[in-house]
Every structure is written in structure tokens, then in C-alpha cells.
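This view holds just a subset of the chains, kept in their places.
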Amino acid sequence: MDYADLRESVFEANRALVREGLVTLTWGNASGADRASGVFAIKPSGVDYEALRPEDIVVLSLETGKPVRGAMKPSSDAATHLHLYRHFASVLGVVHTHSPFATAWAQAGREIPCLGTTHADHFHGPVPVVRALTSAEIRGDYEANTGAAIVESFSARGLDPLARPAALVPGHGPFAWGATVRQAVDNAVALEAVARMAVWTRVIGGDAGPLDPVLLDRHFLRKHGPGATYGQPEGGAR
Amino acid sequence: MDYADLRESVFEANRALVREGLVTLTWGNASGADRASGVFAIKPSGVDYEALRPEDIVVLSLETGKPVRGAMKPSSDAATHLHLYRHFASVLGVVHTHSPFATAWAQAGREIPCLGTTHADHFHGPVPVVRALTSAEIRGDYEANTGAAIVESFSARGLDPLARPAALVPGHGPFAWGATVRQAVDNAVALEAVARMAVWTRVIGGDAGPLDPVLLDRHFLRKHGPGATYGQPEGGAR
């Protein structure tokens, strides 16, 4: 098995993070999973995006977390991605960046409120901040524990990962995901855009309230779920 | 009828939105009307701007709102555009984006005050916020009702659409328009620029008052109406 298609899509996703302006230096990584094959593929650690080639993408087992293909060390965040794949069954793509506005919300330890339909088109409510890790969790299996804190926060609040496809790790930054690696990238792009708009909204009017819940539902459900009407029908003109 | 010229101009306008930095992902659409032919043309729904071709532009009837040309589904905002064309007789181009600063003002539910001549060159007064939709309007024919709220707000205040060629839909974002689709794009660009400048102006001096009305008139009328002196004369050197 060479996993060429999976690696190619993960390669493209990592390049898209740069093209969309979400990445500074090497701070960011995208991964994609192939559940039938029991693997996920992720960017290697600390490699320049300019120099990255599809064959550099590392493939790891969803069961053991060990590399099964690729000569390079996987991203240091691979254990976080793995934890999300193991516990979010509907998720097939994960993105981590330090995009500036989403990271600023994470650094402030504040959830990103849903202030408009741009947000509602992608996230069915505020983007949550997960709990802080304990000192023991930080000193221990830090990256896996980061994933565990995300999963725990979503589970405790009964959130559907695909209806709220991102989380802020306090003092750290955003993770986003989706039903495909392409959707995970789109959600990371949307997250940064709404994080930025929310800052300007607060500067303009500090008292701006959350979006009308009826409008929130209308926009989210226009793009997601069985009643979605946005985009071209599958098998349609393109 | 193939409406090739109309589709080409609408295609160019949609590409211009990207080039001017007004579009994230697929959030935005431009349309143009041909009143003699009784149609308007608009971007298809959810199609990547990169992949967009002139022949993808969908042509709809101004009378029925139904597609008359093009294999793809029109933008989900087509009903809003249609409503504006039906009620704003002087308008031949409409643009909708989620450009970040204009959207932030919409999310804050605040009109964009006229703080300078940059604003006055395009908008003969503040850029208005229209009324919020009711729950019934949101759950019903949402996109058409968005257009209706814009028209209603302009009518109630006695505003000339070409003298105030943009509106903010609260919790949503900006719509802009013009006497041509190119002018609609220029007004959307100007709107984002003045929305951004107005944020910085407020940060610098929270008490900055509106522009002197004499200066507002001087600038708007220098560029618009019978006494306009800006630009090259029609049939001139270029």
C-alpha cells in the first residue's frame, strides 16, 4: 500500500493552509484519515512548506499510532490528530494552525461568539474553548492529552463535532476538522475569518449580542444536513 | 439568446471581487441585469472562483426569477438580487460579500458613519443598517425577504439607491449596487475601505464627528450627477 491518493490530498491541504495565509513559518499541519485502511496521513515535523512533496507525507496507523509509511518523523501534533480521529467517528480531516485571530481568542481564553451569518454558515454556535490541561497532563503525554481535552469538552457539552467543527485550546490555538480534509481546511479558513470579524465587531460595538438563534439555524442548516440547499447537486453540472 | 456580453461582465465582476480581497472561500456573488432583455445574470451557487468560467454564469428572468440559461444552480442569494432589481429601477448591478470590516459593522448592527471624503466620494451619507428580519421572514422566503427589508428601509427613509449604493443587513453583511455591475463592484470595494477606515478612526478618537455636510456634498457631487467633474469626459481621450 502506498496511500498515494490520501497523501496527495493531505499534501494539497497543507499547501492550501499556506495559500490561505493561515501559516507562519512551519506552524501548522493538516491530516486526513482513511478509515477503511485504518490509517491517517499527516505532514512531517518541522519541514518547510515550500520544500514539502507528496511523498514526504507520513502515514500512521489509527490503531497503534505508529508510522506505517514514510521515512520522516510525523508532526509533533500527530498524537492530537490521532485522538480526534479515534473519538470523533465522523471526522476524516483535521487541521491545526496558529492563525493569528483564532489564536488570539485562544490566548484570551474566550470562546468565539456567533455574531453573524458568516459564523453560522460553518459553526452551529460559538466556537468553544476547551479546558486547560493540568500540569501533570502537560508534563506527560502532552499532545494526546490535548486531544483528550478537546474530546472531553465536546462530550461533556453534548456537541456534534461536525456541527461545531473547531475548538480553541486555551493559551495555544485552534484545531479544526471536517468530514473530509478539504472541509477541515475550509473550516480552518472560516474560523480565522470569523475570529477576525468578531474582533472588529467588538471594537465597533462592545455590546453586540449573539446572532438571533432563528437566523443561526437558518444559515447553518442551509449549508449542512439533509435540508441543505447550498452549492451544486451531487453529480450535477460539475 | 446566449447573453454572452452580460455573462462575461458578470464573470469579470465576480473575479474582481476576489482580486480586490473581498471574498473568503465562496462567500460572495455579483450579478448584472439587462432590462431590455428582461434578465439578470449571477454566479452559480458554491462554485470555486478559481474554477469559474463565463459559461457557468446563470441567467434568470427578472419577471419569474427562474433560470433561462445555464446548467448550474444560481447563487442562493439570487432572490435577494432579484428583489433589488425589481424595486430599484436605476440599479443594473448588485454585489454581496462578507468582506470583513463591512461585515463587522453589520454584525455590530451599526450604520457606517460618514467620517471623511473617501466615504463621501461614494456614499451621500451614512451606509444604513436595514431592519432585522422577523422569525417568520427568516423561516419563510428568507433570501427574498432580505431584499424586501433593504428596499423597505430605503423607501421608508426616502433614500435614492444610487446616492447610497450599499446597505448592511444586521448580523449578516453588506450588499452593494450600482448603475452597472462594474460600479457595483467599485462600491463594494469602497464600502470595505471606508468600513475599515471608520474602525481605525474610532480607535484613534472615539469622539470623531461626522463629516461637515458641505464637504460631504462637495465630494459626492464632484463625482456624481449632472455637475460631476471627476474622470475623463465620455468619448474623450480614452
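Annotations
Letters A and B mark the chains in the order given here, with residues in each chain numbered from 1 onward.
Methods note: a residue touches a chain if its C-beta (ideal position, glycine included) is under 8 Å from a C-beta of that chain, and two chains touch if they have at least 3 such contacts.
Note that this is a predicted model, so its numbers are computed, not measured.
Counting every copy of the one repeated chain, the full complex in this structure comes to 4, with 2 of them shown.
Throughout what follows, only the chains that are shown with their structure count from here on.
The angle of the rotation carrying chain A onto chain B, fitted on C-alpha atoms and rounded to the nearest 5, is 90°. Averaging C-alpha coordinates per chain places the centre of chain A 32 Å away from that of chain B. The touching residues of chain B, when paired with chain A in their complex, are 24-25, 27, 44-47, 51, 56, 71-73, 76, 98, 100-101, 103-110, 132-133, 135, 138-139, 142, 171-173, 199, 202-203.
Note for the complex: chain A touches chain B at residues 115-118, 121, 186, 189-190, 193, 196-198, 200-201, 203-205, 208, 211-212, 214-215, 218, 222, 229-233, 236-238.
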